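One structure follows; several queries about it will come next.
Left out: one protein chain. Kept in place: all the others.
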Amino acid sequence: MENAWSRFLKNKPAMAGLFLVTVIALAAVFAPYITRYQPTEQLIWTEGSKVQLVPPCSRFWFGTDIYGRDMFSRVVYGARASLLIGTASTAISLLIGITLGALAGYYGGVVDDIISWLANVFFAFPFILFVLALVAYLPPGLPLMYAAIGIVNWAGVARLVRGQVLSVREKEYVEAAEALGGSGARIIIRHILPNIMAPVLVQATLGMGGIIMLESSLSFLGFGIQPPTPSWGYEIAQGRQYLLTGAWWWSAFPGMAIMALVMGFNLLGDGLRDLLDPRNDDAYGWWGRG
Amino acid sequence: MQRSMLEIKNLKKYFPVKGSGFLRPRALVKAVDGVSFTLDKGETLGLVGESGCGKSTVGRLILGLIRPTEGEIYFQGRNIPGMDREEIRRMRRDIQLVFQDPYGSLDPRMKAGDIVGEALEIHRIAKGKDKEKRVEELLELVGLKPQYKARYPHQLSGGQRQRIAIARALAVGPRLIVCDEPVSSLDVSVQAQVIDLMQELQQRLGQAYLFISHDLGVIRHISDRVAVMYLGRIVELARRDQVFDRPAHPYTRAMLAAVPVLSPHLKKERVPLEGEVPNAINPPGGCRFHTRCVHALPVCSEVEPALSDLGGGHLCACHLF
Partner (left out) sequence: MGERILAVRGLKTHYYIGGRVIKAVDGLDFDLERGETLGIVGESGCGKSTAALSVMGLISLRAGRVVGGQVLFKGKSLLALPGEEMRRIRGSEMSMIFQEPMTSLNPVLTIGRQVSEVFMVHKGMSRREALDEAVKILSQVGIPAPGQMIREYPHRLSGGMRQRAMIAMAIACGPDVLIADEPTSELDVTVQDQVLRLLRELKERIGMAMVLITHDLGVVAETVQNVLVMYAGRAVEYSDVSGLFNEPMHPYTKGLIASVPGLGKAGEKLGGIKGEPPSPLDLPGGCRFHPRCEHAREICRIHEPELVRVGDGRLCACHLYNDW
C-alpha cells in the first residue's frame, strides 16, 4: 500500500482536501487553546457598545456580533457542531446501511425484498421535510439532529452496499470461501466487506459535505442547534440582517467555514476514489494479452 | 459389490431464465439433464464438452454450492442434496474445488498465507504457530517458497496464483478435488507445470480429481476415464484410451476431429461438424445431437438414446450402436 499512499501524496486536490479537513478538525478539538474568548461570552456586559459589531481587527480576527461575542471563537466552536453531526450521523447511517445492505445483497430473496422496499420508502420521503418534521415535533437538540440525519441517510448507503455486495458475491473468491466451508457471517465479514469498503468510504466522505450543508440549513432555519451554542448556519441567519448595514463579517466567516469544510470533504472524497480504484493498482491486469 | 466413493444418479439442474414467468410460461435452462457417473478413490475422471454443456454445473452440484432439481449425489455413501448447511460445511473437508481463474478465485485483499490458512481456521485444523507451519508446508508442497506467504494475489504470476489455489484446496486434506478448467487461463508452458504438479500431488496424496475442461489435449493427458457431455447429458463415458483411440459417439468423433493436431500435413479423416450447440432452453427432442449429426436416423429425433455398454465398460448414448 506504500504505492497507493505515495500516489495520494501526489494528488494535489486530495491533499488540499485533507489539509482543509485536518485544520478545521484540529481547530475544533483544540478550540479552547486557540481562542481568546468563550464563544458565548457577551463582551457588551463588561465593555459596553464599543465591542458591538466590531470589524475584523487584531483583537477580534473575525470581528464581533451585536452582543459583542468574538466571531472567531464562535466560528471555531461552530466547527465542533458541524463535525460532530457529520461524523455521528454518518456513523449511524453506515452502521444501519452496511448491515442491512449486506444482508440484502448476500441473502437475497425475501430479506432483500423487505430491505429494498424499506429503503425505497425512505427514498420516496421528501428528505428535508422529514428531518424538519422530526425536528419540529421533538424537542430540538444535537443528538436528535444526528440521529434524524443518520436515519434518513441509511437508505443511500444500503443501496450502494447492496449493489456492491451483489457484484462481489458473484466473484469466484467468495464461491471459493463457500466451497472451503466458511459460514455466511465469515464470508460477509472477511471476504465481502473488505472488498466493498472503498466505494462506501468514498461515498461516506462525499456525504459528509452534504450533511454539513444540511445541518447548516436546518440551523439557518432555526430548527437545528439551539442558541447560544454556536453553529455556522445559525450565525449566517443572524448576521444576515446586518449585512446591509455593512457588518458583512458576521455572516461571511461562518459561510466561508462551511464552504471550506464541505469543499475539503469533497476533494478528499474524490481523491480517495482515485486512490482506492483497483484499476490504478494493477500490475498485471491492464496488460492483458500480447 | 463395493460402492464407489462418488456416485451420481440421474442428476438434473434446471435454472429459470431471467425475464420469463410473468404472463409468460416460465422458461428453464436445462443445464444438467440426467447425468450419472461414478468416481473411485484416487481416480481422475475427465469431464469434457463445449461451453454450455453443463460440465461446470455438475462440479458445483457436487460441492453443494447449488442444489439439484432432481437426482442423487452419494459421496462415501451419503447423499449430498439431502444434507443441511452444517453437514455440507463439514463435507467440504473431503471435497474441494480449484477454479479456472486463479486471480478471481483469490481474495485480492488477503495475503497468500492467509488464503491458504483460512481453510485450516474454518475447519479448526490448526491455529497460531501450527497453522503458520502447516501453511509453509503446503506452499512447499505446491513448489512455492515460504516467502510467498506475505504476497498479495496481484503480486503473483498466473501460475503462482494457481499454485496458491491448489494449496488452499489441499489444506483440508480432501479426498476429491473438483477442478473446473484449472489450467485454461494459463500460458501453455506454465500450464504444463501445473498439470505436472497436479499429477505429482495425486501420486503423493491420493486424492481423486473430477477434472472439468474443454481442452481435449489436457483431458487426454490427465484422465483415467473420460465423460463427454453434450447439452446437459453424458454422451460417452469410457476409459481414456477407449475414448481417444476408439471414439464411438459421433459427437466425440467430430470433436476429436476438430482439434488441431500438432503435425502439419497430417490430414486426419475429417467429419466436419456443422452448426453450433443448440439452445439449452429447448433442447432438440430425441437425441440432442441429431440436429448436427451426419449419421442421424429417423429414430434419433424421436427417442433419446440411453447410455449403454458397448463392451469393456465403454458407455455410449447413440442409436447407431
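By letter and in written order, the chains are A and B; residue numbering begins at 1 in each of them.
Here, a residue touches a chain if its C-beta (ideal position, glycine included) is under 8 Å from a C-beta of that chain, and two chains touch if they have at least 3 such contacts.
Bear in mind the structure is a predicted one, so any value in this text is a computation, not a measurement.
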{"item": "Listed residues B:56, B:96 or B:191, member touching the removed chain", "value": "B:191"}
{"item": "Full-complex contact with the absent chain, from B:149, B:168 or B:240", "value": "B:240"}
{"item": "Residues belonging to chain B that touch the chain removed from view", "value": "50-51, 157-160, 187-193, 195-196, 199-200, 214-223, 240, 254-255, 257-265, 272-274, 276-277"}
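The rule we apply is simple: only the chains that are shown with their structure count from here on.
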{"item": "Centroid distance [mean C-alpha coordinates] between chain B and chain A, Å", "value": "50"}
{"item": "Complex contact set, residues of chain B against chain A", "value": "63, 65, 88-90, 92-93, 96-97, 99, 101, 103-110, 118-119, 122-123, 154-155, 157-158, 165, 168, 172"}
{"item": "Footprint of chain B on chain A - complex, ascending", "value": "171-173, 175-183, 186, 190-191, 194-195, 278, 281-285"}
